[in-house]
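There's a structure below that I have some questions on.
Every protein chain except one is present and positioned as in the full complex.
On to chain A.
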Amino acid sequence: MLNLLFKEWVINKSTVTMSTGSMIAAIIFTSDGQEQAPIFLAVLFGGLFPFVTGMNENTNRSDILINSLPVGRKEIVASKYIFSLLFGIFLIFVLTVINMLVPSFGEYSLMTAILSVTIIGLFSGIYYPLFYLLGKRFVTYGLTAFFIGIFALVPIIINAGADSEYWGLENMYQQFSSSLLSLIFSGATIVFLILSWFISGEIYKRKQL
């Protein structure tokens, strides 16, 4: 597994550097009046990471090279998930350091950090099974359409929710502490990620290269 993670690092080094640099630049431009470095930037760049790395993997059908090396297909898939999560954790670590360095910024709560990694994990959990099933191009187009759809639909849903007190969800949310809800959400995402990895692994195992 370590050799696969090393491979992910070597082939994605420039993507990691550019994403981190872009995130820091975005913080500099949006820091005015903020209490913390905006953590949604880590979620955004961490969530986009699998899309960008898919491009590296498909150049020259490098999957043929990797699958010719002494390594199992499930391990290859696992390394993708792990590296994406590690990258998400790294981005949040960078933001935490920035919070410590900038005097006007305060620290994130542990729950915020866990929730952010969880959302990044959620992105990977959706992306990889579709990637292995449908191929990079289709997934890129499909998820672009999905995001556009989300941006169009979310305001409509929020407005409709506000009119009907969020169909009782608001009351339910108030009954639980935000920490408990975050833990439940994170736990559900871990289960989802394991399931997603299993499905991706099974799809990739059957793939004819």
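The working rule: contacts are C-beta pairs under 8 Å (C-beta built on N, C-alpha and C of every residue); 3 or more make two chains touch, one makes a residue touch a chain; residues count from 1.
Assume contacts and distances are computed from a predicted model.
Between the names "cytochrome-c oxidase", "Protein-arginine kinase", "ABC-2 type transport system ATP-binding protein" or "Phenylacetate-CoA oxygenase, PaaG subunit", the one given in UniProt for the chain missing from this structure view is "ABC-2 type transport system ATP-binding protein".
Set against the missing chain, the residues A:Gly21, A:Gly72 or A:Gly106 yield one that touches it, A:Gly72.
Which of A:Leu110, A:Leu153 or A:Leu209 touches the hidden chain is settled by the complete complex: it is A:Leu209.
Of the listed positions A:Asn3, A:Thr17, A:Ser104 or A:Thr144, the one in contact with the omitted chain in the full complex is A:Asn3.
Taking the complete complex into account, residues 2-3, 6-7, 10-11, 14, 56, 59-62, 64-65, 67-72, 206, 208-209 of chain A touch the chain not shown.
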